[in-house]
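Here is the structure we will look at.
Every protein chain except one is present and positioned as in the full complex.
And now, subunit A:
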Amino acid sequence: MSDRLSVFKTYKLYVGGKFPRSESGRVYEVTDSKGNWLANAPQSSRKDARDAVVAARKAFGGWSGATAYNRGQVLYRVAEMLEGRRDQFVREVAEAEGLSKSKAAAVVDATIDRWVWYAGWTDKIAQVVGGGNPVAGPYFNLSSPEPTGVVAVLAPQESSFLGLVSVVAPVVATGNTAVVIASEKSPLPALSLGEVLATSDVPGGVVNVLSGRTAEIAAPLAAHQDVNAIDLAGADEVLAKELEIAAADNLKRVLRPQPVDYAETPGIDRMTAFLETKTVWHPTGSLGASGSSY
């Protein structure tokens, strides 16, 4: 038997690039799939949610203003950092979801690939969903996708890591900032993801990770006037309905929960869900006067 004392990790929230405990001081017990104690995770309150929104709003200008190419580089960096922590995530995912080590490793690999996939999309999505529109007049008419703003994300309850990344990455890849509520039952991979984000050039506040009771944290976020959209992936039917009603007050974009196989390659739906299309008209000037076409 080793004579070392065990060094337990204190899991903390990730808000505004820092690692605070919950403002409420509460924690709750996180267990593995068999009910054995794993760690105490912070149990966030509505004030933590409020602080996270403030941080996300503050980060929005810089992140949405960064070039798509730069965002892609930053997100690829996240994948690099994940790769370095692969063993840790394999262990956490195996414990959280009751998977064998090899199955958990496959999940982690798929998750890292998912980051890379979305990192590649940052500077390509505009070509796919934007572009020049044909109009009958001497004008250019251009549509370009723009990020919606601060997005509250209820991470999937079952897929604690692959599912989490599959909902968070599309939100930030398109230039939004996110307040993420981790899976209630297995929040540890999400909290560890915060540590990865903190060390990978992602500006503080772009992703904020909260753990706790999903229903408790989601309610103030859904009603929050400074949240622009909400992804209800982690809400059950009753909660989703409640949150959608609250979200209607300031016309938040709402992505309803739907059955998803996170192992499959996602389409671009999760990215376009939190993009708005801006269309501008621009006179072509002398081209029209000279009578020439392009």
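Everything below uses one rule, namely that a residue touches a chain if its C-beta (ideal position, glycine included) is under 8 Å from a C-beta of that chain, and two chains touch if they have at least 3 such contacts; residues count from 1.
Note that in this section contacts and distances are computed from a predicted model.
The UniProt record for the undisplayed chain lists the protein name "Deoxyribose-phosphate aldolase", from the options "Polynucleotide kinase-phosphatase", "ABC transporter permease subunit", "Deoxyribose-phosphate aldolase" or "Membrane protein". Checked against the full complex, the candidates A:Arg26, A:Arg57 or A:Arg253 give a single residue touching the omitted chain, namely A:Arg57. The residue from A:Ser6, A:Ser102, A:Gln127 or A:Gln225 that touches the chain not shown here is A:Gln225. Hidden from this view is one chain, which touches subunit A at 50, 53, 57, 220, 223-227, 249.
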